[in-house]
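Okay, structure first, notes after.
Here the complex is missing one protein chain, while the rest keep their positions.
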Amino acid sequence: MSSIQEKQQVLIDDFDFIEEWMDKYNHIIEMGKSMTTLSEEEKEEDLLVKGCQSKVWLKAEKKGDNVVFKADADAIIAKGIVAMLIDVFSDQPAKEVAHADLSFLEKMGLKDHLSPTRANGLMSMITQMKYYALVFAG
Amino acid sequence: MSSIQEKQQVLIDDFDFIEEWMDKYNHIIEMGKSMTTLSEEEKEEDLLVKGCQSKVWLKAEKKGDNVVFKADADAIIAKGIVAMLIDVFSDQPAKEVAHADLSFLEKMGLKDHLSPTRANGLMSMITQMKYYALVFAG
Amino acid sequence: MAYNVHDIRAQFPILNQTIHGHPLVYLDNAATSQKPLAVINAISDYYLNYNANVHRGVHTLSQRATDGMESVREQVRAHINAKEAAEIIFTRGITDSINTIAFGLSSIVKKGQNVVITEMEHHSNIVPWQMLCERTGAELRYFPVNAQGELVINDVDTIIDEDTAVVSFNHISNALGTINPVQLLLKKAQSVGAWTLVDGAQSGPHAMVDVQDWGVDFFTLSSHKMYGPTGLGILYGKRERLEALPPYQGGGEMIETVTMEKSSYAGIPHKFEAGTPHIEGIIGFGAALTFVNELGIENIAAHEAELLAYAVEQCSPIEGFRIIGDSMHKASVLSFVVDGTHPYDLGVLLDQQGVAIRTGQHCTQPIMDAFCVTGTARASFALYNTKEEVDLFKAALEKAVNMLK
Partner (left out) sequence: MAYNVHDIRAQFPILNQTIHGHPLVYLDNAATSQKPLAVINAISDYYLNYNANVHRGVHTLSQRATDGMESVREQVRAHINAKEAAEIIFTRGITDSINTIAFGLSSIVKKGQNVVITEMEHHSNIVPWQMLCERTGAELRYFPVNAQGELVINDVDTIIDEDTAVVSFNHISNALGTINPVQLLLKKAQSVGAWTLVDGAQSGPHAMVDVQDWGVDFFTLSSHKMYGPTGLGILYGKRERLEALPPYQGGGEMIETVTMEKSSYAGIPHKFEAGTPHIEGIIGFGAALTFVNELGIENIAAHEAELLAYAVEQCSPIEGFRIIGDSMHKASVLSFVVDGTHPYDLGVLLDQQGVAIRTGQHCTQPIMDAFCVTGTARASFALYNTKEEVDLFKAALEKAVNMLK
């Protein structure tokens, strides 16, 4: 099992353990609150992820073969979601991130709650992450 | 009973007498065939009644207080319908034509068969007749 | 007849469902309304019994469909008291209606003239005019909005002047709920001979409008916001104004004759109705109008006003709760922020509790900018909402705020 898959499994288990969806959201909110965020200067216009109703900044850096993500958001749930994604995908091999399987979202039950439409930006965030990873992977 | 009303009643009775609608159409076609038509020179562009699928020319003349209609059409059913209307409204006092009641169409059952839509032009013909009559009535 | 909201709700089966285990509380009515059975049945009935293409067909189904469509045109005429049915044009929606007019004015509005809108317009009453101004070189002006969310009209005489070619504004704001002083603005616009348009997106479901009384040139409604089907708008235009405009789209139905060299256009309304119309939508909208008029718009508005007042009263104690747009003259819309939370977070957590509100900019970015908010949360009420729903909304909001702070 790759490290990405392991991290996904941890998320799935965490989410499975929490019964009520409001509590799952509490968990997402906590992740958002504890995420390392961007400084005001780092929040550049061109880091904004398109298609989110809240502002989400996503920054990617190359570290060897790995891709490292940093992010911020003005809404706390969006922040929590991007924190979750960073937890799974940051500091992982760019190649793997680029081609990572996304079924964990479904397994977490997230897809029903955050459908891949324009408003919540979940898919936009992932697309953007994969896009960076693809570029870095060469 | 005015002359217009009498003529309408004749039509209603005629139509009532014929049972089958195909036969009623035969009657309309016969009226069309026996109508005095316009000469080719008389068929001027500006006599065309708008809103008929076939071409219908309608000509009106003043004769004392009366209005006299002449008409032609390139489709025989349209011709029959306009012949019927001429039978009722031609050579009648302009004032009466302008304000004539149209319930005879309903009584003839015509409205169900020739609904007042763009295609058949029944209403356009009547509107045009009433318009001429109104102008002549002053 | 007493207003019995529980009987009314029985006409809207969609309301009777649970979302994430909670009863649905649908408070996104300013975005779109739900449809009563009468409308759903009218659509089915149309397709089950008399669907056909209209106008040029001599066969029975085509005539029935045409009669159905044209009788709705007459119904709309009566509803807004237009002079004649030919002044009622069926469009794709309000956006389509406004673009039709803004396009039509391209060779009428000149450089040196100006177009006046307000700061609280929906994008569909901003962007078409920006495009018109770009095409013509005219200037775009607007009435600003005060802290209550009301138009500032002290300066009306400097904003609308002799060079004003067009004045276009909404009757009721979808972002704030403000009811604007239509007649005052129209009077001023008319005094300088401007073309006038009122966007009735939010008046349709909440207020009676008499276009002749207003004397407005153009007025537009959206079916889907008035309990009718999607994909349909109404554009009312005074005959002489419509006749003065060139057609917008070319195609079937809108022409008198076509040769390869030249076409001549039909009269109104057909000149502005190119192509096969949205017949089903028109028939469904007729049923929606009947439904609304049987209840009575005044009764509906009174019911909604009660809900709005109750919601304001219930929510005001919540810490940080701030209404965006608290004019004395409001309809049905409660737009708000809770300091220290993001509207998006509120929307997500309310949804988890079954409560559907809208969050964001409501396609009214300039007024959001004016209020220095990135967006608001908006609860908007319709004829089927109840006080119990307001209670559920308030409880859900409190819970969400507690989680977020």
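Quick notes on this one:
Chains here go by letter, A, B and C, matching the order in which they are written, and residues are numbered from 1 within each.
The working rule: a contact is a pair of C-beta atoms (placed from the backbone, for glycine too) under 8 Å apart; a residue touches a chain by one contact, two chains touch by 3 or more.
Source: prediction; values computed, not measured.
Among the residues C:280, C:304 or C:326, only C:280 touches the chain that is left out of the figure. Checked against the full complex, the candidates C:82, C:105 or C:126 give a single residue touching the omitted chain, namely C:126. Summary of contacts with the chain left out: across C:98, C:186 or C:268, the touching residue is C:98. In the complete complex, the residue from C:5, C:19, C:192 or C:373 that touches the missing chain is C:19. The chain not shown here touches chain B at positions 21-22, 25-26, 29, 53-55, 74-78, 113, 119-120. By the touch criterion stated above, the residues of chain C touching the omitted chain are 13-14, 17, 19-20, 24, 26, 28, 31-32, 34-35, 39-40, 43-44, 47-53, 56-62, 92-96, 98-99, 102, 119, 122-124, 126-128, 130-131, 140, 142, 222, 224, 229-232, 248-255, 257-260, 262-263, 274-281, 344, 347-348, 350-351, 355-360, 363, 365-366, 369.
Throughout what follows, only the chains that are shown with their structure count from here on.
Separating the CA-averaged centres of chain A and chain B is a span of 76 Å. Separating the CA-averaged centres of chain A and chain C is a span of 38 Å. Here the spacing of chain B and chain C, counted between their Cα centres, is 44 Å. Residues of chain B in contact with two or more other chains: none.
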